[in-house]
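Have a look at the structure that comes next, please.
One chain of protein is taken out of this complex; the other chains stay put.
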Amino acid sequence: MEFTLISLLNGVTYGLLLFMLCGGLTLIFSMMGILNFAHASFYMLGAYLAFQLSAWLGFWPAFFLAPPLVGVAGALVERYGLRRAHRHGHVAELLFTFGLSFLAVEMVQLVWGKAVVDYRVPPSLEGTLFTLYSTSFPVYKGFMMLVSVGMLALLAALLAYTRTGLIIKAALSRPDMMQALGHDVPRIFTLVFAGGAALAGLAGVIGGNAFVTEPGMAAAVGPIVFVVVVVGGLGSLLGAFVASLLIGILQTFMVGWDYSIIDVARLFGMQLHSTSALTRLSLTQLAPIMPYLLMVAILIFRPRGLMGARS
Amino acid sequence: MSFVLSLLSRIGIMTIFALSYNMLLGQTGLLSFGHAVYFGLGSFATLHLLNALVAHGLPVSITLLPLFGGLAGLAFGLLFGFFTTRRAGTTFAMISLGIGEMVASSSLMFPAFFGGEGGITGNRVTGRGLFGIDYGTPLQMYCLIAAWAALCLLLTYGLTQTPLGRLANAVRDNPERVEFIGYSPHSIRYRMVALAGFFAGIAGGLSALQYEIVTAEALSDHLSGLVILMAFVGGTGTFYGPLIGAALVTVLQVAVASVTPAWPFYFGLVFLLIVLYAPGGIAGLLVQHKAVWQAGLLRRLLPAYLVAALPGAAVLLGTVAVVEMAYARGPERGDARLHLLFLPLDARSAVSWVLAAAAIAAGILLLKIASKQVAERWESVHAALAEAPR
Partner (left out) sequence: MSAAPALRLSGLCKSFGNAVILKGVELTIAKGERHAIIGPNGAGKSTLFDVISARLPASSGSVALNGEDVSGLGPLAIHRRGLSRSFQITNIFPSLTVFDNLRCSVLWSLGYRYSFWNRLARLRDARERAGEVLEQIGLQRRRETLAGVLSYAEQRALEIGITIAGGASVLLLDEPTSGMSRSESDEAVALIRKVTAGKTLVMVEHDMSVVFGLADRISVLVYGQILATGTPAEIRASAVVQEAYLGKSFTHA
């Protein structure tokens, strides 16, 4: 019970953070048809900027400054890189963001080095929020949840009640209609790209100190972000939300469960006696590839994704 | 000598790998981000077979062993390709990445097969050489690689001249129409992925024999990225483009890495520039200029190129200065002073930074003007080419 509750809380926290990353990617992918390989790089950039700014100015200024700065970086990338690559087609766009993600890692190493940087949770957010049975739940996790939920509520409100939001929502299901309706498509693209980058940056700001801030952090989360988009389904923010939570919770539980596949089979009344490497694997060991297995399963049984409107 | 041989051997292996990759990107229009999977699995399979044969005292033919790597690549191509090729475009790219990550992360889960962090090792000298060829020397190994590379080159070229090869081009151009000439785009893509897996597996098998060790690095996204770089820099629009790319990138990797630790940064930058400004790669540029040269119009372009070269050099020099100074200042390096060609730079002095930045800014400004010139010249050349009888 204790394990279940705590894992659930941790999983939801992680899932919400994932969604902050994936939400922007889904928006960009659905509207512009661009799979932004460098999206996780914005997450990394957010963490590093927050680290640097909090060293200079303290955590709170960094918390409010870093995401907009990442957003500006996103806008510049869209305006001066992607738009040019777009002339050469989707493959060029994809390769451009691929090269950019590579360059981002090198750039971060150039400035901050290859080692883990000391980006910490601020003292004001340290400590225990509450204790469940014997496990304590840190204040900072509560803060992460609060920020994620708050940001998502704000985003949902923007999408539901502003003119630009409505256009973006319409464009999600029918991207070809946008131009026909006479909207300034390039401007909206830049806006969405910058917004998505800023969201990823915010995820980096609050995730970087909860986990680690290092040059490998983008590569660690990048592929999972794509899995979320595939599993959730193209063009569906809700799908991405559900997939983020699903993957967040599943992965957290699997890391905590030290059962092997034999144990799981016994649970279902099957007696496996094999001593092969496969059956001796524990769920903990399987956790890193779980998202990919899920993706392959989705592709086989439901190629549109959980809630995809289009295939 | 052995340095040259080992470089040539690596070029040979990478040539096969890049050719295999271009069967997908260039010929079928499939952008894969996980091609190292087939290379790596071919590597592991080859070395395991070698070790098993030796352990059981069975006869081993090192000459033919890479074929087994190819078969392993083919088998996994058949397995994974079935899921990945249902869709093309961005979705294919994403799925190939997912499969690549899945295989790469499983490598740590099955240490019995993948050997964990240390990888697995073997010994290619089994003492049963025919005609005294036991592949004990780098030269003999190089000859084996060269022979396989030549064979793969012939086979992959031959493939472009078959019905499947041409239909792959058709799928790349217009998958919808392919269905209305009686073909399934999925089946065509599936076959191409499987065959590309075969050639990647051969490259992996040769790599296993060459280095006598295979680690998870052979499955990694690094290697997948490297082969994209090779194919794209060389040019995916032509058959021989990836050959140029494989040779050039491999040589540069060694050459630039020996001069500066910042080489991955430069590689990334060059890659981005090619994506943005010359998406046909080096081969694409060659093809463009070949037509101009044959028409005897190259003289019209050269002056504009020369004018553009000067600010180009300034931007290059400035960028290199900034990158090198940043590295020198960075946490990994102690000495902030360095020499760039004849220029002494000091990463701690503001003057050096300002000078570098000024070179970049002025260079970019002038380059913009010069590029207009180049574009005008190109237009005149195009006009002249269009008038000339075909």
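Order as written gives the chain letters A and B; numbering starts at 1 within each chain.
Criterion: a residue touches a chain if its C-beta (ideal position, glycine included) is under 8 Å from a C-beta of that chain, and two chains touch if they have at least 3 such contacts.
As the structure is a prediction and not an experimental result, all values here were calculated from the model.
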item	value
Touched by the hidden chain, restricted to displayed chains	B
Of B:Arg177, B:Lys290 or B:Lys372, the one touching the omitted chain in the full complex	B:Arg177
Absent-chain contact - pick from B:Gly165, B:Gly225 or B:Gly241	B:Gly165
Sites on subunit B contacted by the missing partner chain, in the whole complex	158-159, 161-167, 169-170, 172-174, 176-177, 179-184, 187-188, 191, 195
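By our rule, only the chains that are shown with their structure count from here on.
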item	value
Geometric centre distance via CA averages, subunit B-subunit A, whole Å	29
Parts of subunit A lying in touch with subunit B, wherever the complex brings them together	29, 33-35, 81, 84-85, 88, 90-92, 94-96, 98-100, 102-103, 106-107, 109-115, 219, 223, 226-227, 229-230, 277-278, 281, 285-286, 288-289, 291-293, 295-296, 299-300, 303
Partner subunit A, residues of subunit B touching it in the complex	25, 29, 31, 33, 83, 86-87, 89-91, 93-95, 97-99, 101-102, 105-106, 108-110, 112-113, 221, 225, 228, 232, 262, 264-265, 268-269, 271-272, 275-276, 279, 323, 326-327, 330-332
